[in-house]
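These notes are about the structure you will find just below.
The complex is shown incomplete by one protein chain, all other protein chains being positioned as in the whole.
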Amino acid sequence: MSIFKEFTKGLWQELPPFRLVLGLCPVLAVTKSATNGLGMGLAVIFVLTWSNILVSALRKVIPRKVRIASYIVIIATFVVIVEMATQAFFYPVYEALGIFIPLIVVNCVILGRAEAFASKNGVVASALDGLGIGAGFTMSLVVLGGLRELIGAGTLFDVEIMSAAYRSHSFSFMLEAPGAFICLGVLLAIMNAVSAPSSS
Amino acid sequence: MKEIIQMIGVLSLISGVCALALSGFRAATAERIEDQILQNVQGPKVKLVLDKADNDIINDRKTISVNGEDVLLFIGKKGAEPWAIAYESTGGGFGGDIKVMVGYDIGNDTLTGIQIISHKETPGIGSKIADDQFTKFFKGLTTSTKFTTKPQGGDVDAISGATYSARGVCEAIRNSVEIYPQVKKQMQSQ
Amino acid sequence: MGLRSLFGALPPRIPYWAEAVPVESLPLPPKATLLWREASPGDVGVAVGDSVQTGQNLAREGAGLFMSTVTGTVEEINSLRGADAVEYAVVGIKTLEVDSYDSSIKSIEDLASASPEQILAMIVRAGFPGFDAVVKGATVETLIVSALDQEPLTAVNPQILAEHAGDVSVGIAMLTRVTGAKKVVVAIPHNSAHTAHGISADQAEIVKVRAIYPNGLPEILAKKQGGGLLLKTDRNGTVGNTLVVSIEHLVGMVSCLREGRPFVNKVVTCCDKPGGELKNILVRIGTPVSMALENLDVKLPPGGKLVINGPMHGYACFSDEQPMTATSDSILVQNPAEVHRFENTACINCGKCSAVCPEKLEVNLLGRFSEYDIFDKCAELGVENCIECGLCVYVCPAQRPLLHLLAHAKLVVKEETAGK
Partner (left out) sequence: MKAADLTVSTGSHWHSGAKITDFSYNTLLALVPAIAMGMYRYGVSAAGVIGTAMASAMIAEAAMQKLLGKPVRIADGSAAVSGLLLALLLPANTPAYMVIVASVIGITIGKLCFGGLGANPLSPALVGWAVLRITKPWAGYLDFDLALINYDLGFSMQYPLAVLKASGALGIQDFNTWNLFLGNQTGGIGASAIVCVLGGGLYMVARGLVRWEIPLCFLLGVVIASSLFRLVDSAANADPLFHIVTGNVMIGALFLSTDNSSAPINRWGMVAFGLCCGMMTVVLRAWSVYPDGVVFACLLMSLFVPLLDKLRASTIVVRPTNVQITGETVEGGTSS
C-alpha cells in the first residue's frame, strides 16, 4: 500500500508541472502537439526512473560533497542514451523535440527527485517514485500538448479532429510561446480552483 | 585527505562507467543514426529534386572526391540507367550559409531542380527562397545559364525584399555548376 | 473649492482666504474641557472638586506643563484616544464668571532687556505650544514667522496681520534673541493688503508666498523658506532646525508677556456652508464647538461633518463637544450632501496623487502597500516624510482614502522603528 503510494502521488498530489511547478521549460517549449508531449514524457520517464534507481542504489557510496556532480553525470548519461535512441529509431520525434532532449539533463524534476527522494529512499521506492512522477509529467504534457494542438491546429496526435475550415484558419496563437504560457496558466488556475476546498 | 581521495575516486568511477556505456551505445547506433539523418533531412529534398527517378535514391549514393573535397552524390535512375545526379552546395546568405541541393540531368546537362536544405534567413522575407515559387524557376535551366540575379546582370528574378538571400542561392548554384563537369566525369568513369 | 485651471491640465489650485474678517468675542463657556496630548489622567495633579485658577499648572509635580485656561472647579478627569491615535488626558472644569490669574505668570515690562532664558521660560509657561525642542536646547537655524493660514477657509492670520501689524517687529526681535536664529523670514501671502511694519532688512527678510494650499503648512514653509526640516521633538530626539511660528502666536506672546497673562483666548474661523461668509470668533481655549455654533446660530445637520482645522488636513469630530485648543484655527460644518465619500476601489495608477504630492512621494505605491500591510516597503519609499496634507485624496479619481492609508503606514513604521 505505502509502496504503491509512491507511484500514485505523482499523478495528483505531486503532479510535477502543476503542483510542484517544476520543469516548466520543456513543458512550455515542447507541447506544440500531443505527440511531442508524449515523446518528451516518455523520455523523461525513462531518464527519471533509471537515474532514480541508480542514484538510490549508489546513495551510500556517493560522498555528500560531490553528490550533485554525480547525479548530473548519471542523468546526463541516460539523457544521451535517450537522445541517440530517438535519433536512431524515432527520428521525427527527435526533430520535433530538438534541443529539449539534451536539456532534460537540467530538468528540475529529475534532479529534484534525485536529491529529494532517491538519495534518501530504497531502490524499489525510488523506481516507483520515478515512474509515478514521470507518468504524471507525461500526463500533464499530453494534456497540455493535446489542448494546444486541438485549438492551435485542429488536430490531436496528428489526427484531424476539427473541420477542414477550422484547420485552415486555426487559432495558431496557442502553438506560439505566449499561447503556451496562457494555456499553462489557465490549467493551473483550474487545478487550483478544483482542489481549493480540500486544501483549506 | 582520505575524504578527497574517496570523492575523486567515486566521481571518476561513475564518470568512467558512464562514458564506457555511452561509447558502447554510440557504436551500436552510429550507422543507423547516419542513415536516419540522410533519410529524413536530405532524403526528401533529394527525392523532390530527382522526382522522375524510380530507384531508391538514398541507397544508391556514393562519396566521390572533387578537388580534394568529399562530395556526397545521389544518383537517380530510370530503369537501370543512371538518369540524373544531385549533390549539395553552399552559398552565403543574409543570416548565414544557405545549403542547396542541386540536381542535374546528365543526359542534356540541365538542372532537374533545386531545393533549399537549410538556411538562416529572416522568417517571412528571406525565407521566401525556400518557397516553390522561387525554386521552380530553376527547373530545366541549362548549366550555361548565368546564375546571378537580374540587378547584377544575370538571368534570375530576385525576390522583392530578399535580394540578398536570392543572391546566396545563386552563389550556391554557381558553386555547384562549377564542379559539375568533374563530378559527371567521375561518376561515369566508375 | 479648488479651481481646475485649463480644463484640468494644471494641478488644482486651492486658494487661501485673503481678506481680514472682524472678530466677535464669545462669552466664557459654562464648562471648559482641556486636552493634554500624550498624557494620562495619572499625570494630572488636581482632583475632582478642586478649585483652579486661570493659568494654573494642572500637571502633577515633574510631569510637565498642563495649563488651565479658566477659573473654576474641576468636574471631570478622564482619558481619550484621539483621531491621531494618541492618548489625551481630559479635564473638565466648571467655570466661574470672573478670572483669577495664577501668580506664577509674571509680566516682563521690558522685552528688550530681559534675558532670553527668562523670556523663553515665560513663553512656555504662558501656554504657547511648539517650543519643547527649543527648551531642550536644540539649535534654531531659521525662524519663520508665518502670516499664512495653514488651511483654506481660515481667516485667522490675515485678521491678526491687519489688526496687530505693529507688534510683529517687537515679537520678531524678541524671538530672534530667544532662539538665536541666524535667518529670520516673515512669510506674507502674495495677495495680502497688509504687511508687517517696522522690520528692517537686517532684522528679517519679508517673503511673499503664493497664497495657495499647501504653501502655508509649516512643513512646506520650512522646506521652501528655511531650506531645512521643521523643528520638532520626537522619540529619537530633535529633528530639523527651522522653527515656524504663526503670526497669531507671535502677537499673542508680545501682549501676554507684557501683561503677565496666560494665552487663553484664541481666534477661530467658522464656516457653515460652501461659498458662505467666514466668521471670526474669539473663544476661550476649552470652549466646546457646540457653544461656538450656537452663538453663530449654526445647526449641525445629521449625517454631516464637523471639521476642525480646515477642509484639507483637518480632522473630523465625532462629537460637537470637541473643545478648542491653542492650535485650533477653524471650524467647518458640512452638509451630508457635501461630505466626500471614500470608496473601496482599487488604484487605477493614474499618477495624479504622485504628481500633486508636495513631498514627491510615490503615493500610488504607498497606498497599495499600506492597503496590503507591506509596511517595510512603505518605509523604503519614505512614508515618514508624508506631511498628511490631503492633496492626494483631493485629486484621486478612484476616491481612495489615501491619507488614511498613508497615516496608518506612518504610524506602523514609526512604532516598528521605535521598537527596534
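A, B and C are the chain letters, set down in written order, and residue numbers restart from 1 in every chain.
One rule holds for everything that comes next: a residue touches a chain if its C-beta (ideal position, glycine included) is under 8 Å from a C-beta of that chain, and two chains touch if they have at least 3 such contacts.
Note that this is a predicted model, so its numbers are computed, not measured.
For the chain left out of this panel, the touching residue among C:Val140, C:Cys396 or C:Ala409 is C:Cys396.
The residue from C:Arg125, C:His164 or C:Lys305 that touches the chain not shown here is C:Lys305. Among C:Lys94, C:Lys224 or C:His404, only C:His404 touches the chain left out of the display. In the full complex, chain A touches the hidden chain at residues 168-173, 176, 178, 182, 185.
Mapped onto chain C, the interface with the missing chain covers residues 1-2, 4, 6-10, 12, 14, 80, 83, 136-139, 229, 236-241, 300, 302-307, 311-322, 332, 334, 336, 339-340, 342, 345-352, 354-355, 359-362, 364, 379-382, 384-385, 388, 390-391, 393-399, 401, 403-404, 407, 417.
The working rule: only the chains that are shown with their structure count from here on.
In terms of which chains touch, the assembly is arranged in some other way, matching none of the line, ring, star or all-to-all patterns. Among the chains in view, A has its Cα centre nearest the centre of the complete protein Cα set. With each centre defined as the average position of its C-alpha atoms, the distance from chain B to chain C rounds to 87 Å.
Between the CA-based centres of chain A and chain C the separation comes to 67 Å, rounded to the whole angstrom. Between chain A and chain B, the centres computed from C-alpha atoms are 35 Å apart. In chain C, no residue touches at least two other chains. Against chain A, the residues of chain B that register as touching in their complex are 3, 6-7, 10-11, 14-15, 18, 21-22, 25-26, 29, 32-33, 36-37, 39-40. Residues 58, 61-63, 65-66, 69-70, 73-74, 76-77, 80-81, 84-85, 87-89, 91-92, 95 of chain A are the ones touching chain B in the complex.
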